[in-house]
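Every protein chain of the complex appears in place save one, which is left out.
Right, chain A next:
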Amino acid sequence: MTCRQGKLRLQKWYITRELVQTVLARKPKMCSFLEWRDLKIVYKRYASLYFCCAIEDQDNELITLEIIHRYVELLDKYFGSVCELDIIFNFEKAYFILDEFLLGGEVQETSKKNVLKAIEQADLLQEKTETISVLSNIKS
């Protein structure tokens, strides 16, 4: 995931500076797929952010495009009208959501409900431990 100025917001494995420049140089009406080394890049722009996926020759481009969209929907739902700032300040959350949705480069869970349930459970655990630590601080 990268912003319009080419600043990287989130990355996993493949995405490199060189690729970012290639994608940013593309014009709006161009197709969302491009060949890059021996991979195919599928990308989509949402407001100021570009989302890129590197896939292999045999992989399905259109479904990859919808992987990107589903991820954006997940971010949107979790943060509530997500904007670039949410992702900047909570980049670790963006990673956690990504891990629930995609793992090892494959779709793990496509249900929006199930992914968000997993994340919210984790948040709940976090809240619980923090409450305990606050309480223990008060006690001491």
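Just so we're on the same page, contacts are C-beta pairs under 8 Å (C-beta built on N, C-alpha and C of every residue); 3 or more make two chains touch, one makes a residue touch a chain; residues count from 1.
Heads up, the rule we're going with is that contacts and distances are computed from a predicted model.
J.: Quick one: find the hidden chain's UniProt protein name among "6-phosphofructo-2-kinase/fructose-2, 6-bisphosphatase 3", "AP complex subunit beta", "Calcium and integrin-binding family member 2" or "AP-2 complex subunit alpha".
T.: So, among "6-phosphofructo-2-kinase/fructose-2, 6-bisphosphatase 3", "AP complex subunit beta", "Calcium and integrin-binding family member 2" or "AP-2 complex subunit alpha", the name matching the hidden chain's UniProt entry is "AP-2 complex subunit alpha".
J.: Across the whole complex, list the residues on chain A that are touched by the chain not included here.
T.: Residues 7-12, 17, 27, 29-35, 38, 58, 60-63, 65-67, 69-70, 78-80, 86, 88-93, 95-96, 99, 103-114, 118, 120-123, 125-127, 129-130, 133 of chain A touch the chain that is not shown.
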